Structures are given as C-alpha cells and as structure tokens.
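Note that this is a trimmed complex: some chains were dropped, and none of the rest were shifted.
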Amino acid sequence: MTTQPDTASSEAALPERAAAFGGPDDPDTVERAGATADELQPFAELGLRDDEYERIRGILDRRPTQSELAMYSIMWSEHCSYKSSKVHLRQFGEKQPPSDRMLAGIGENAGVIKINDELAVTFKVESHNHPSFVEPYQGAATGVGGIVRDILAMGARPVAVMDPLRFGAADHEDTARVLPGVVAGIGGYGNCLGLPNVGGEVVFDPTYQGNPLVNALCVGVLPVDRLQKKDAAGPGNIVVLMGAKTGRDGIGGVSVLASATFDDGSHARRPSVQVGDPFTEKLLIEACLELYDADLVVGIQDLGGAGLTCALTETAAAAGTGMRVWLERVPLREPSMEPHEILASESQERMLLIVKPEQLDAVLGVAEKWGVLATAIGEVTPSEVSGLPGRLRITWRDHLVVDVPPASLADDGPVYARPMREPADLILLQADRAETLPRPATPDDLKATLLRMVGSPNLCDKSWVTEQYDRYVLGNTVLAQPEDAGVIRVDENSGLGVALSVDGNGRFARLDPYNGAKLALAESYRNVAVTGAKPVAVTNCLNFGSPEDPAVMWQFAEAVRGLADGCLELGIPVTGGNVSFYNQTGAAAIHPTPVVGVLGVIDNVADRVPIGFAKPPTGDGDLIFLLGETANELSGSEWAWVTHEHLGGVPPKVDLAKEQALAQVLAEAARVGHLSAAHDVSDGGLAQALVEACLRNGVGARIALPEEFSAGSMPFVYLFSESAGRAVVSVPRGHEKAFTGLCAEQGVPWTPIGVTDGQNAALDIRGQFSVPLEELREAHTATMPALFG
Amino acid sequence: MSARVGVVTFPGSLDDGDAARAVRVSGGEAVRLWHGDRDLHGVDAVVLPGGFSYGDYLRTGAIARFAPVMESIVDGARAGLPVLGICNGFQILCEAHLLPGALTRNSHLHFRNRDQWLRVHASNTAWTNSFETDQEILVPLKSGEGRYVADQATLDELAANGRIVATYLRGNPNGSERDIAGVTNEAGNVVGLMPHPEHAIEALTGPSLDGLGFFTSILKHLAGASA
Amino acid sequence: MARVVVDVMLKPEILDPQGQAVANALPRLGISDVSSVRIGRRIEIEFTGAADPERVREIADKLLANPVIEDFTIQEVAEEAVPAGEPS
C-alpha cells in the first residue's frame, strides 16, 4: 500500500462529536440514512473533500451510512483511487509498444507475460514505505506479504522476491533503527514463505531520512491456462473469504467513525500496525494453488489496502454483477468490531474467492486440508432489473448497512489533473555541474579515491543485508545478489528461465525526472541484458512527495512521461506498478524516485553470464573489454556525492537505441559462449565495476587505459564517470575476433582495456596504481558491519 | 529397483521439493510423505527437509514433532530406519529426542545464508559413507536458529564416540558449541545437519556438488543392506 | 542487587501468530479446552544496586518493548535464590 500521511493524525483531529448511533448492535442503516439526511458526518476527517462528499450523496441519492462513508473514504483515497496519478499513468497504455507476450497488464493485480507456449510469469513491485518507518520489521514484512498475494491472485506460484530499499544517511540514528528492522522483516517474511530473495537495492541518502523507501517485488510462474481473473462472475456463485481472521489492523482514519464508545475505549480504537503471519500466507499459497489446479475458482482477489471493501467492490465491478454479503459471517479476531471496521480492516493473509455453489464443499475441503480458515460470506447477484450493473448489498445482523453500485467505489473515483510547476530551484541546480569540482590529481589520490569509493555506503558490499535472505530455497536460483540481475530457472527440463532487475536513481531523477526515469529504465534493462537474457517487460514503483505540491506533481508527470517514452523506444511494455505519494517531511519531499523493474527471458539458464571474472588456470587470462562510450559525466554521480557531497548539473545522457544494441550483443554473445563475465557499469563507474568483477571470485586484472584517457585527469574520468550504455565484459581467448565482429555488426563500440590476471591478486591500472584485492576487499566489506554490527 | 526415500512435508516445509530433487538426481526414488499421514508407504529411508514447520513460531521443530507422521518416524528410527534431518528437520529430530541437544538462536541474532565450508568427520553413518573422513565440503547454510547446544557431558560423549558428523570450517557462522554442524545417533542411522546439502547438487544452482554425497551415501547404504 | 522482571506482551488488538500457532497445535496433544494463547517476552534484569523504577520504565519503553505494538508491565521481584530451575 502507498504511504498515507501519518495515520495517527486523523485521530488527533477527532471532533468532539456526540455519536447518535454506533455499536455493533445498533448500526447506521441504509434506512436510517435515508431518514436522517442532514446528520453531520465526519467526511473531512476521513480525508474526503466537500465536493467528493456531495458526489457520494449524489450517487446514493441520500447520505451514506457510516459503513458506506468508510468505504468511499478509503476507496477514494489517493492510494486506492490513483486520483492524482491516473491522468499521467494512462500514457503507459497509450504508448505501449505492441507485445504478443502480454496476457494481463495494467489494471490487473500484476502483469502477466508469456514466456513460451505453456508458461507465463507475473511480476510486480509495490511500496510499503510509511508502515516501515513506523514499525520497520512488521512494515517491511507485510510489504512482502502484500505483493506476494498480488502475484498469487493471478494464478501463479510465487517463485522469488526482490527488495529495493532506500534509507537516510548511513550513519543517522533513524537509519540505525529502521534498516536492521526492515531487513529482518523482509528476510523474516520471505524466508518463512520459502521465496528466494534474488536482488534489490540498498541506497543511502539524507533525502530519505524520515521517509525510507521499502519497495518489494515478487515474481511468480503459472501455466498459461491457469491465469485467474478477479471477476465475480455468475450470479448465484458464492463469495468465500479465505485466510486469517479479521482484526482491527491498519484501520487508520476510519477509526474516526468509532462512535459513542470512543472516549472510554480510545486505546483499542487506535489504528494498529499490521502484523504479518508468513506461515498462514504459506498455507494460503498452497491452498490457492491446489484450488486453481482443481479448477475450483471462478474469480479471486487478494486483500491488501482497503481490505474487504476493495476486494468486494473490485470483483463485483469487474464483472458488472452485484453482491450480497452477510458481514457477521466474517470470522473476527475481535468480536467487538463494528461493520465499518470489518470493511476497512487491512488484516493480512486473506483472499476473496468466487466459487460455484456446487463446488463450495470441495473448496472448503482444500482449505481445511491446508489448515486455513475459509468462510462463505456472501453470494454474487445479478444486474438490476433496470439493466444497470448489480449493487453491493451488505447486511450486519439483518440490518442493511451498505447498498452501493460497486463501480462507484472501484472505478469511478475522483480524478484530478493537479497543478504542476517545475521546481523553482531546478535551473540553478542544473547549472551547478559536478564536472567542475576538484578532481584527484595524482595516482596516489586516485587510488585513495578508489578505496574511499568502494567502501562508501552506497557502493560497499551489502552481504550484511543479503546474508539475512534465503537465496537457495526452491532450488532454481541461478544468479542472485550481488549479481546484476536475479536469474531463476522456470523449467527444469528445457532450462528456460527469467532474469529480473530493479533499479532507480533518485539523484538523477532530482536533476532531471524525465531522463532520470529513462536512466532507471536503462540501467534495469542493461542489468537484465548482461546476464544474457532478453528484456521483455517492465514494472515500476513511483515514490514521490506530495501530489498537492505542484513541483512534486511536475516531477511525477515528467518521470511517467520519461518511463513511458523509454519503454516505447525499447519496445517493452509497462505491465503494472504502484504509486507511493506523500513521501515527505514537512515541506521537504524526497528526491523523485522511480524504481523500475525489468523482466527478461533466457532460453537456457546454463548460458547465463555472471559478473565475476573467472579464475584463469595460469598467468594471463581472459581479455577484458569495455563496451559503450565514456564521456565526462560526473553530475549526480556517486563520486560527486562521496567526495564533495555535491548534487547538481544534469545526469548522464541516455540513448536507448544504444542500450538496445548493447543488449543484443550481450544476449547473442552469451548464447554462443563468447563471455566468461559481464558486468553493468553504473554507480561508481568503471572503477566500481572492475572491483566487483575482481572481488567476486578473487581474480586480479591488469588494465591499460586507452590513449585518450591516459593523461591529466582523464584516467579519473575514465574510471569514475557514470556514462550510461556501458558494460565491462571478459572474453575467453580465441573468442575475441568473433566477439568484436558481433559488436561491429550491432554498432556497439568496444575497447580492449586489459586482461584478467591469474598470478597477482590485484587490480592494476597501468601507469596509475595497483591495489591488492585483499585491500580492496577490506575496504569494500568493512562498512556495513561497522555501521550495523 | 531403486531405493525409495521419503521426504516429509509439514505445513511450512520449504525445502521439501529440493530434497526430493536431490534424491532423484542421486538416482533414488523420492516418495512424498504428508505430515498428517502415519503411513510411511514402505519407504527405505526418510528425509525431514528444511523450512519453518508451523511457522516455527514457538520454538523450531517444537510443534512438528507432534505430527502424526512423526510417530511412525520415531518408531522406525528406533528400529533402524535411516533418517536425515536437514535444518528444520534437524531441529525436529532434536525436539523428538532422536538426537541429543537443541538448536537455538544464532549468537549474532541474524538469519544467515552463506556458502559454508564443513569438515565431514563421521563417514560411517548411513548418510555420510560416500565421504572420506575429514573431507572438506562446501554447502549452503541458511538458518536463524542453527546454534547447536548440549551439556558438556553430551558434547564429550558425541566427540568421543565419533557422533559429530560435521563441523564448521573457516569461521563458526552461528556460535554452535564445538563448531558442530551435524550429529548422529548411536546407531548411525539418524543424522541431523544444519547446512543444506540438497542445495549443493547442481553446478547451476549451488556452490558445489558436494551435497550429493549425503544422498549417494544413503543409496549405497540401502544397497548394502539389501545385498 | 535488585531483580526486575519486565513482561512484554503484544497489545490485545494485535495479531499474535505465535500464540495462534500454539493454540492450534494443542488439540493434537488432546487438549481442547484452551480458548486463547498469547505469547510475549519475559525479561529479567539484574541491577548491581537498587533499581530505580523510572529508569526501568525508560529501558522498557525504549529498548525492551516496541510501544507501537506492545505493552509492558514491570515488577520488582524478591531477590530470592533464583527460581531454582524447574517448575514452580
């Protein structure tokens, strides 16, 4: 779910309102609402604007009941309705390149991509930012749980997760509190669910202080014909709630509706943090998969943000049917819960199923086999006699408490074209270029810079984090962190697999959100390509400040435009994603942070190319090439930040046609075996890529800088520039002719820059310096343990 | 006829499919067993796989021990049925008192997944006879509660009688007493192992092929027994 | 040599997966008359001198409990010979 402004604040703003009704035995009914048209309702406290409230009254032709008001307030919230982002996100559809692979796209729980005639994969990234700041462990854990259920709802078995994370300054006390909890939460949930974690990001920047970003990606696999729909089709079919009991989790602003008893019971009414139960989710997964395979499910929807309200209205709206729900049948953790609380609860580990009456017993039997609760709570009803779509009617102990057109909640929420304005400081910021900053002047300076860079928080070794994640479970992990992309075997017989990467660079996006988004796409695309996989589809998580700030809205619009244009140029569709607004402290928004996930397909995972140089049997080993071109591009770079705490200028140029050519070379070279290693060049430049390629297997390298980069500060530029479109590869001897021929064919510039070294475990930059790998390793690995224990 | 090796699935088992794959890759027939079913379906040996049975919320292995299938496994093990417990399986075997000691929270308090060097000491058990004594092997470790503890007398007894199956090499990853990674019962038919040999059976997906040895051992053992 | 016990329990409205797992396991042990199980932490703190209640409260609040999801209670116990092991 998206972050909301602090949920506790709505409680503070509670008016002293004498409640005339309330209590589970005396709910506000439709009948009562019709008779008491002028009763004051706390819609503003629930986040609804005057005109929105009036619209609701218009739709219903009366005031909403308490339960209905709760439902509209959450479904029309930014998080559920996408009211500020919708007008922009449309571009993903409008600019979508044709794809015969896409079986489900935007609007579904997750995009689905066919990878051969029988198999498809589904993947999506989502945010759980704000909950993870409030309660790092549970916030992050339930973030994983939520995205896994989206994947499950498509009919897929979840097979891997990834976790792009962003925190404040590495040495800030909030980071010391939040990071260990977030990492433990992601590990705790994913490990217990048996999903390998195959990649992610750990980024530090003061911009995220107070607003850490916890995004989670999940990927799943399904037979093409097992694809599930969310439609509540077929009047007479039964609505089944499966999974955990419903409690007062994450009720948030809706607690405002708590009535007479509020004063005395205020404590119990507090919106409570959602606690994850991965064991129940594991059982839920197995039960759902068994139901799919036995063809017992007509429609299915996960319960996430907005809980039952969202699931009931979306499934009914998708089919145009109505629904009749007996709310008292919902199994409760707390018997005293009121109807609006049950409807708003965000209790985890629940799914909503639509099943045929004659199959209900079989469904309940499967649930029982797996030890999960399943309860029939309602039934699908036909459209109205008038021909209008059906209505959602919910009773609570024989009182009609909800009677609404489902689409008015699920699809027809408010849509705003919010004002946008380029941030006032952008021109000055862009003029303050990092290319003019003082540079290391001597070989010794250069070496010291390298050691400082490889140990800096963003570039250092992240095994402190990734060792807390199971990467092996399921036995199909072919590549995982610290590789450029996770590679998962999908079919054991043919070796068919997928590669996934997630990337984002908030600094680049701050300097230029349009190109920043394209750069994130390019980097993710390249990370997939270096493994030898062919990129085929995109998901994204857009983390931004408040949409009510025109500068943020402009950044958002630019980023979406950049990503949509980029995907069109690359010919790969955006299949889904998530928007997280209000990542902001006071007036200060985070750097705009589009996080882009790219999915690739690899015909045979045995062809995958790892990042690490291979150990040569003796002496000189493989030839090392740099692919792509290096320019003097230091603005927004890691070097500018680490050395000068500088952010300014414009980010590196992005040329997606060149990225595409590079990807083609890499895929073909991998397939025919020209590559022993390939590593994307991005944060920290060539220097960082070389260090990582050397340290992976403890293999040294001797590098000779090209002529035009050998004098003055040019060696520095060559090593630390962050020009896009580059990769460093190693090519076994005998393959170089064919390989460079391939590069020439695709128009990809290549530069031979050295050889791997079987003798000396050192990184040697000729004419500059030589560093033993041990010294590099020490600098690279010491940082995280020193910070986090 | 190839040996039939049962792999138990508890609610929350995670590496059950991987253990079954390892059995198959080694040439055995993997037979899936269900926690609620007392019947062992005539298997020749049993693997209790890794995972988080019942969420492992109370104490690892504490609840799984009471599963119906465990009654038959305990009886079988006492009568000589070879049983290998991996990670959560090891924890269950300790809880079921088929193996001494207990597995507790890692001393650094973190879950840890890394490729771990081990030394195999006891090469005379049903599950380790393919190894040479003192052979060094590399297999993945992934656990949050892998710290083996037992009282001194028990530890001495294990050491004296060659019942320490494997120890951690090049750094103790979790604070285990005497670097213990695995132990066996007196008869040598029941083995508990914290690291995951089933994840070191293919070059593509594991750090080595060293894990295969545990599975080829049982096939050898069973072939010997039936010969 | 004061000895203080801090009991930390999840707030009643918060899901307790641990307690639930145990409650669900009991029937298999033949126990069917348990209506609820909640699991929390018991923390025993030994001070070298007297225990300042204010300070203990601070430790509990900042370090031992997570006030977002947990409540705690504090009790000073007689510094008797530690509960000798085994059942009371």
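As written, the chain order gives the labels A, B and C, with residue 1 at the start of each chain.
As a convention for this text, a contact is a pair of C-beta atoms (placed from the backbone, for glycine too) under 8 Å apart; a residue touches a chain by one contact, two chains touch by 3 or more.
Since the model is a prediction, treat every value here as computed from it, not as a measurement.
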Composition of the entire complex, counting every copy that the file contains: A x1, B x1, C x2
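Heads up, the rule we're going with is that only the chains that are shown with their structure count from here on.
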Approximate Å spacing (C-alpha centroids) for the pair chain A, chain C: 37
Chain centre separation in whole Å, for chain C relative to chain B (CA means): 33
In chain C, residues with contacts to at least two other chains: 17, 21
Chain A: positions in contact with at least two other chains: 277, 279-280, 371
In the complex with chain C, residue positions of chain B that touch it: 54-55, 57-58, 63, 66-67
Chain C contact footprint on chain A (complex, rising order): 134-135, 138, 244, 247-249, 268, 270, 272-277, 279-280, 333-334, 347-348, 371
Interfacial residue positions of chain B with respect to chain A in the complex: 11-12, 14-15, 17-18, 21, 50-52, 54-57, 110-114, 140, 142, 144, 196, 198-199, 202, 204-206
